[in-house]
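Can you read through this structure? Questions will come right after.
Removed: one protein chain of the complex. Kept in place: all other protein chains.
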Amino acid sequence: MVLRIQCTDRVGLVASIAGVLSAINVNILSMREHVDTAQNRFFIRLVTAATVAETDSETLTHQLQQVLPASAEITVNPSPKKKIILLVTKEYHCLSDILIRNHFKTLQASVQCVIGNHSSLQDICERFGVPFHLVSHEAKDREIFEKELTAVINQYQKDYLVLAKFMRILSAPFIAQFPHKIINIHHSFLPAFIGANPYRQAFERGVKLIGATAHFVTNDLDEGPIIAQQIIPVTHSFTAADMMKAGKEIETAVLAKALQLVLDDKVFVYGNKTVVVD
Amino acid sequence: MVLRIQCTDRVGLVASIAGVLSAINVNILSMREHVDTAQNRFFIRLVTAATVAETDSETLTHQLQQVLPASAEITVNPSPKKKIILLVTKEYHCLSDILIRNHFKTLQASVQCVIGNHSSLQDICERFGVPFHLVSHEAKDREIFEKELTAVINQYQKDYLVLAKFMRILSAPFIAQFPHKIINIHHSFLPAFIGANPYRQAFERGVKLIGATAHFVTNDLDEGPIIAQQIIPVTHSFTAADMMKAGKEIETAVLAKALQLVLDDKVFVYGNKTVVVD
Amino acid sequence: MVLRIQCTDRVGLVASIAGVLSAINVNILSMREHVDTAQNRFFIRLVTAATVAETDSETLTHQLQQVLPASAEITVNPSPKKKIILLVTKEYHCLSDILIRNHFKTLQASVQCVIGNHSSLQDICERFGVPFHLVSHEAKDREIFEKELTAVINQYQKDYLVLAKFMRILSAPFIAQFPHKIINIHHSFLPAFIGANPYRQAFERGVKLIGATAHFVTNDLDEGPIIAQQIIPVTHSFTAADMMKAGKEIETAVLAKALQLVLDDKVFVYGNKTVVVD
Partner (left out) sequence: MVLRIQCTDRVGLVASIAGVLSAINVNILSMREHVDTAQNRFFIRLVTAATVAETDSETLTHQLQQVLPASAEITVNPSPKKKIILLVTKEYHCLSDILIRNHFKTLQASVQCVIGNHSSLQDICERFGVPFHLVSHEAKDREIFEKELTAVINQYQKDYLVLAKFMRILSAPFIAQFPHKIINIHHSFLPAFIGANPYRQAFERGVKLIGATAHFVTNDLDEGPIIAQQIIPVTHSFTAADMMKAGKEIETAVLAKALQLVLDDKVFVYGNKTVVVD
């Protein structure tokens, strides 16, 4: 069983939580606790030896609520198999990596469907038997485009939306529908090279490393709490196209890493930051 | 305050420990707990908001002993400033890095003295006002050499001995005097290239990465629980000498990292392994 | 055009080669030359502005032969699209990564077929329309098994055989059929943990990094010239199974990197080493 709690900090929280578990004879195998002292915020994630049946889970939540601040966010035994929807445009690398892991059941999630604003990636989805929905943005107001997106999304159960190289900017109202539930891969080492064509920017600047950033989407595509970042070295011999090619490798790897962390319930979000208890 | 406990695992340990702290109104700012289920061993390190006066420390230890297994190893409020003795031969890089940090008081330890089996590094120690003792191994049985080493070591208080490129093999009886208190830097990515001249071995094998390993010394120089490892890339254009030169950079960095972890009380040792709660 | 030459070193080789190119008005855009002074061996790879037609390629080779040692290995304008055959057992990660790149034509090769000694990976091959051949090793002498492998392999044109987690040990006679043409991914940081179950070995040793090594196969599966190596950090909280899971990520990445280098004609082999001019 995994237990996650986020709440205002005060003395005695760990004692209270561990006391509840000890009383029902549950052994804690691994625990990480963190207090953000600036924000007076408490985070804890723990893994126990026992699995807990559904009904116990409700009882346990209730017991924990008795000893925690009223506003505590408690997740007992989160689903080990989340449901995700992927949004894509034309680039295959992140999507394919996720489809492969989904197919071989090593992703801690099942891909419900893929939504593309181009049809380029329909074929690869069909090869894996994953539903593909074309929602074109062309000749449409963004509002209408997003209404159509929402309509498709609402056909499915989902824990997270994953923007696996989805190249449209989403509006604040759209994003507000899915708070802390949209994960994006940005093709630069944020906050360097915000905006369009970061590889061209990186090439012009003559950088020696390029990066990628996976983050939750809050207001716009390049902001929001960062989940994971990685870099790879580049040299003077890289053209902007070479940088883009090398960047795709790191984009795939970072998104895979961020998904693993989120799907394993290792990521807390608050304000514009994450607490990652890997 | 930092609190560290290592003991046999059983249900309720976290509740007991956190309960003791909560009762004296101490808030836990950061906690990491780990159970080695194969060995049924419990490890916890926590940082609290309160500093605890010396007398409180004894009281707290006593209170914790009441609720923990009899054999529990409890460290309340370990000294933030350890005392270390360095053993060296001729290579300057690790020693100098530690002397600089010691001089500017950014090492969480004070260097008590340096012992060299050559006089090469006497000058650099004197420049920093650190006592240097020459204990030559030449024309001596190892037993006598180690007796002389021990005599010098015993003149000083010390928490750890650091073999900062000390190129003599120490005997099991010598090592047994300082259990889990001797830290060595080995110039390879253990367990590859155990033994003499690892850079020559690495060159002959044509590897593309070389590494360094910091570890506690148990039986001989290249064994013992690993604390930290790092690597750097090398290419076909590296000679064995180039690899050695590049390796020195990584040796310095790994030993510095391992010392920081150990001196910050973030490393538990048990059996042939470490638990590093960074 | 790419030009590669490997031969015994002597004064004037670069002048001779560049002279031949200059005489036919070919501009050199990028050149790397390396001499292994210990072995008196000369390596050069250069990229030119001009593309050279097939007939020119023969003429150029002939012109270069006039100015180089008789035994020089000259490759003018190597095929930018190699042909490869994959050998697999049950693990999907390396195979799938290659199949995806092959499908989207970003691999500098076309996958001719996949040969498995189990049928587990037949389905994924069929989803991409890549021929799969089952050659079971069960209840067979190795000699017969390898004869069957060879029979399938000989049905196809191929530049390289890629052991993409092929878990059978191949005999020296089999390997001798494809000198420097078999690429293997080994699931450790060679030469650490040679042999079976390296992740179990790594776990027992308590290492803080695990690695993977891509290499040409010479005598047996774990020897031969190393092409690329990478590592990832692990911690005390990793079980042997966790290490294996993390290792798969790095195996996939290292094999992809090594293939890219080999397929881009950036790897020279001689003796038990490679010269990689990336």
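Labels for the chains are A, B and C, by order of writing; each one numbers its residues from 1.
The criterion applied here is as follows: a residue touches a chain if its C-beta (ideal position, glycine included) is under 8 Å from a C-beta of that chain, and two chains touch if they have at least 3 such contacts.
Quick caveat: nothing in here was measured; it's all calculated off a predicted structure.
Trainee: Which residue among B:92, B:156, B:178 or B:270 touches the omitted chain?
Mentor: B:92
Trainee: Considering the whole complex, which of A:164, A:207 or A:262 touches the chain not shown?
Mentor: The single option touching the absent chain is A:207.
Trainee: Take the complete complex as the reference. Which residues in subunit C touch the chain that isn't displayed?
Mentor: Here the touching residues of subunit C are 9-16, 18-19, 21-22, 25-35, 37, 46, 49.
Trainee: When the complex is taken as a whole, what residues of subunit B touch the one chain not shown?
Mentor: 30, 92, 96-97, 100, 103-104, 106, 124, 127-128, 237, 245, 249, 253, 256
Trainee: Quickly run down the residues of subunit A that touch the omitted chain.
Mentor: With respect to the unshown chain, the touching residues of subunit A are 34, 36, 189-193, 205-209, 211, 225-231, 235-237, 272-276.
The rule is short, and it goes like this: only the chains that are shown with their structure count from here on.
Trainee: Can you check whether subunit A and subunit C touch via the same residue numbers (shared by over half) or via different ones?
Mentor: On the two sides of the subunit C and subunit A interface, the residue numbers are mostly the same, over half being shared.
Trainee: Give, as an integer number of Å, the spacing between the C-alpha centres of subunit C and subunit B.
Mentor: For subunit B versus subunit C, the centre distance works out to 41 Å.
Trainee: Residue numbers in subunit B touching 2 or more other chains?
Mentor: Residue numbers touching two or more other chains: 34.
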